[in-house]
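Only one protein chain is missing; all other protein chains are in place.
Every chain is named by a letter (A, B, C, D and E) in the order it is written, and numbering of its residues begins at 1.
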Amino acid sequence: MSEIKKFLYVNRKAPYGTIYAWESLEVVLIGAAFDQDVTLAFVDDGVYQIVKGTDTAGIEMKNFSPTYTALGDYDIKKIYVEKESLEKRGLTVDDLLDLKWEDEDEDWAEKDSIHVVSSAELADIMDDADITLSF
Amino acid sequence: MSEIKKFLYVNRKAPYGTIYAWESLEVVLIGAAFDQDVTLAFVDDGVYQIVKGTDTAGIEMKNFSPTYTALGDYDIKKIYVEKESLEKRGLTVDDLLDLKWEDEDEDWAEKDSIHVVSSAELADIMDDADITLSF
Amino acid sequence: MLHTVNKSPFEKDSLAACLRMSKDGCAILLIEDAVYAATDGTAVSDQIKEAMKTKSVYALKPDVDARGMSGKVIDGIELIDYAGFVSLVADQNSTQSWL
Amino acid sequence: MLHTVNKSPFEKDSLAACLRMSKDGCAILLIEDAVYAATDGTAVSDQIKEAMKTKSVYALKPDVDARGMSGKVIDGIELIDYAGFVSLVADQNSTQSWL
Amino acid sequence: MKFSIQVNEGPYQHQSSDTAYQFTKAALEAGHEIFRVFFYHDGVNNGTRLTTPPQDDRNIVNRWSELAAEHELDLVVCVAAAQRRGIVDEGEMQRNGKDAENIAPGFRISGLGQLIEAGIQADRLVVFGD
Partner (left out) sequence: MKFSIQVNEGPYQHQSSDTAYQFTKAALEAGHEIFRVFFYHDGVNNGTRLTTPPQDDRNIVNRWSELAAEHELDLVVCVAAAQRRGIVDEGEMQRNGKDAENIAPGFRISGLGQLIEAGIQADRLVVFGD
């Protein structure tokens, strides 16, 4: 009915201190069913959302880290992380969840979903979006 | 029944963008009836709460500037504003509401309620409080 | 492209993020507590003036007035009302909110 | 005196305000998103290390663990649980929350 | 032009709902169409009819309801967010075994798909939040 639009989800907030990270993920999962062009960006404290090794037992909240790992199954494979945000927080890509997707055109080869990019590259990605949802 | 306690209200947020400034003022007004030792501190964006010349007609919210002016009538006369916060925002005491109280011991002479103090002086005031309410 | 910012630059990192990740030629609209970033003589005024060399900066007048900042706005920042906000959104091909 | 901070030092100015307006000898407890300030190798680590010379800095372990930061905490910051939080409040003569 | 609006915060605590309302009203006055206003996160709290703000202040919920009635606006409250926060209509009340409902006139509760559709169908989506 409509043409395909470029949806960009911008995540700038840390997980658990507020619900934005989790409710953003809920939109992404529902949105995946709409066959649009989906991109996720993690910048500023948003990079903390995809840090590995989380254990929420002590705060008695549901741990939603596993849900990020499932994004590849929803065909969400364009995940951009700002390099400057990682550096400011003393993080590297090794601190992040290992997010993968399977390329059916290459015999289901596993490929990295996460791309670490500069602020300037992210500015281009943001500029290119039709619909930007901010969390 | 109880001894008099030192109540400190710390205001760190700008007005109108959030309701904290106004709902803080509502506590201060109610609290004034309890005969405690009351001090107000305006630091960081909290200094914007007592800027003069506000006009809220365009955003259709109630303007609560006049209520600060009435604080003297509630015998609230210790109002501290952090110098560093003013400077960072390009403000001086001339940008602030002219808050006064009347000293009954000196034939109701009008005196300034606002005292501009350094971070270090504020640290002493905060350290001295029994009960600190943060907004 | 239109970027909106609604947080004080002294309280939150939203404006810094917007300035860092927006492109030359874009429009930036300061609303709500972000209108403090439109005032002169502050610790962030120079950042806004630098941005104004390559980007168009607007501030929402009702929010500026509500905060008593109408006499302090940096020269060259255009003050607009809600109708102007609507026009900006319509004129730019997309909108991003820096929350 | 006990100061609590619950916001990320990268997002908000709460930690900076607390460090500026707290006195030597006080206790500072980092909770919720403020536990990121307890991690090493960041843009604010040096500020915390400087503060630790004259103030006691604690971080809430359940919040550190929830955020996957348990391996990154600065040496000398004491990790406490909710019971430890209660003890801190009881031991110090008053508490101020930097929101 | 066709706009969709997203509101992420509840009434009074943050200015987001006020600004979203003023924007929506101005867009309608300029002759634009509002495809949908979607209330998410604490924004769902704009959809309760149980508020009684002081008489000298604006009534945020009623203002939305009246604008909806006047312009046949589609005010959608996210069901998942509403369940967490206690915004309930007749259907939700029965489904979740609640003994009361509180939805305001002009609001309806529906799924997150309505937000995606709002993005697809409108020419512009504008997000208001904290």
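To be clear about the criterion, a residue touches a chain if its C-beta (ideal position, glycine included) is under 8 Å from a C-beta of that chain, and two chains touch if they have at least 3 such contacts.
Please read these numbers as outputs of a predicted model, since none were measured by experiment.
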Listed by label, the shown chains touching the absent chain are A, B, D, E
For subunit E, residues touching the missing partner are 10-13, 41-42, 45, 48-54, 61, 80, 83-88, 92, 96, 98, 100-102
Residues of subunit D touching the missing chain are 4, 6, 31-33, 62, 81-83, 85-87, 89-90, 94-95, 97, 99
Hidden partner sits against subunit B at residues 2, 5, 7, 19-20, 23, 26-27, 30-31, 33-34, 36, 131-134
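Operating definition for what follows: only the chains that are shown with their structure count from here on.
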Every chain in contact with both subunit B and subunit D is listed here as C
Chains in contact with subunit A and also with subunit B, listed by label, are C, D, E
By Cα centroid distance, the chain farthest from subunit B is A
Between A-D and C-E, more contacting C-beta pairs sit at A-D
In terms of mean CA position, the chain most removed from subunit D is E
Rounded to the nearest Å, the gap separating the Cα centres of subunit B and subunit C is 28
Chain centres from averaged Cα atoms put subunit D and subunit E apart, in whole Å, by 38
Going by residue number, subunit B touches two or more other chains at 16-18, 44, 59, 61
Multi-chain touching residues of subunit C, meaning two or more other chains, are 6, 10-11, 13, 32-33, 62, 81, 94-95, 97, 99
So the touching chain pairs work out to A-C, A-D, A-E, B-C, B-D, B-E, C-D, C-E
